[in-house]
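Below is one structure, written out as C-alpha cells, with a few remarks after it.
Excluded from the complex is one protein chain; the other protein chains are retained at their positions.
Chain IDs A, B and C follow the sequence of writing; residue 1 opens each chain.
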Amino acid sequence: MRTNTNIVVRYQETDRMGIVHHSVYPIYYEQARTDYIKQIGFRYSDFEKMGLYTPLYDMYSKFMKSITYEDEIRVETRIDKLTPARIVFAYDVYNKDNELINSGYTSHAFVGKDIRPVNCKKDFPDIYEKMNKIYLEDQGEKRG
Amino acid sequence: MRTNTNIVVRYQETDRMGIVHHSVYPIYYEQARTDYIKQIGFRYSDFEKMGLYTPLYDMYSKFMKSITYEDEIRVETRIDKLTPARIVFAYDVYNKDNELINSGYTSHAFVGKDIRPVNCKKDFPDIYEKMNKIYLEDQGEKRG
Amino acid sequence: MRTNTNIVVRYQETDRMGIVHHSVYPIYYEQARTDYIKQIGFRYSDFEKMGLYTPLYDMYSKFMKSITYEDEIRVETRIDKLTPARIVFAYDVYNKDNELINSGYTSHAFVGKDIRPVNCKKDFPDIYEKMNKIYLEDQGEKRG
Partner (left out) sequence: MRTNTNIVVRYQETDRMGIVHHSVYPIYYEQARTDYIKQIGFRYSDFEKMGLYTPLYDMYSKFMKSITYEDEIRVETRIDKLTPARIVFAYDVYNKDNELINSGYTSHAFVGKDIRPVNCKKDFPDIYEKMNKIYLEDQGEKRG
C-alpha cells in the first residue's frame, strides 16, 4: 500500500539558491506520513491523545532534482519496516512530470509521553495489527 | 533598558528573492526576547516551569531594508508596555552599518498552562516587580 | 472578491506550547495569497519571471484562538488596498467550527528584480487592471 500526498511548494520553503531548501523535505515527509495514517483509518493526533508518540530514530534524504515555488509535487509513502518497537516510513517525491526528485526514509521509535519505549503490539494492539497487516501484504507483494 | 542580541543570518532563512523571508523576523524577535529576559536575571524556560506562559496577542513588523545570508544583525529590545495582564516588547533590527532595517513589536498575554489568563502581578510577583521596575525607569527616561 | 484556502496544520508548525507558532501565520498568508493570484488568472511565479517582485513593506497579525496539529483551517483573502506602487492583502483565518482565529494583513511594494520601485500600472498594465477591477468592485460592495 502506497498513499499519495499532493503538495504545492510555498515561497518560504525556497532559499536564495532559488530552490526548496533541503530541510523542508522532512516536513513534506511528515505531511505525507500524516496522510498515510489517515488513509488507514487513524489520526496521528489521536495516537498522541492515547499516549503513543513516535520521535525519530534516524532519517535519510537523497536529492535528485530541485524544485521551486508553486511546483506541484507528489509524495508516495509506504511502511518500509515494522516491529513492536519501531516503524520505518519510506518516501518517494515526484514532480509534475512524474520524475523522481527525492527519496528518503524516517525511522521512528514507539514511545510514551515520558519518551520511554513502549511495545506497540502489546500496548496499542489495534493500531499495530492494522499497520502490520498492511506491512505484511506489502512484503508479500514484493516477494510474490 | 535595552538589550542587544547579535545574530548571523542562516542560509535557510533566505528565500528565492535572495533576502531573509519576512516570517523569520518574529523568530529573531523571539531570540532577542529570550536574551532580554536572561539579562534581567530570569530564564523564559523557567517561567514555563513555574506555569507562566506568554502566547501572542498580536504582532507587527515593518521592513526598511533587506538582509541576506551571513549578514550580521543586531536586535535591540525593550519593554514597550506592561500591565498585570499583558506585556509588549518592541524591537529594532540594525545591520552591520548600524542602519535600522526593521522595527516591530509583539504583545503577549500572561496565561497559565491551560491558556487561561493570569494576573502576573499577583501570581508571579517577583517576575512582575522586576519587569515593572525596568519598565517604569524606561518610561521615566522617556519623559525626563 | 474573497478566496478561500484550506490548510491542514503540519506537526512542524507547532511549538512546545502545543499550538501553531505565531511565525507560521505569515506563511499561511503567503500560501493564501498565491491562491488568490491563481484564482484571478495569474501565477505569482510568472510575475517574478516577468520581473515583478512584491517584497513586504509591513505586516500585522492578531491572534484570537490557537490551533494545533491536524487542525483544518481556512484562510479568506482579499485585496485591502491597491495603488500603482503598493498592494495590501488582508486575511481572516477560520477554524473548522468557522470561528475567526486570526486576522492580519501584509502590505507589499511593487519592485523590479533590482528591488527598485516600479509603477505597476504603467509597467505591468494587464496585471494591474485585473487587480484594480476586483479592488474597485470590492470597494463598491463595501460602500453599497
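Quick note on the criterion: contacts are C-beta pairs under 8 Å (C-beta built on N, C-alpha and C of every residue); 3 or more make two chains touch, one makes a residue touch a chain.
Note that the structure is predicted; figures quoted are calculated from it, not measured.
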Interface with the unshown chain - residue positions in chain C: 11-12, 14-19, 21, 23, 68-69
Interface with the undisplayed chain - residues on chain A: 17, 19, 22-24, 26-27, 30, 53, 55-63, 66, 106, 115
Hidden partner chain, residues of chain B it touches: 8, 10-12, 26-27, 30-31, 34, 43-45, 68-70
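Definition applied: only the chains that are shown with their structure count from here on.
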Chain closest to the assembly centre - both centres taken as Cα means: C
Inter-centroid spacing, chain B versus chain A (mean Cα positions, whole Å): 35
Centroid distance [mean C-alpha coordinates] between chain C and chain A, Å: 30
Overlap residues in chain C, where contacts from two or more other chains coincide: 26-27, 30
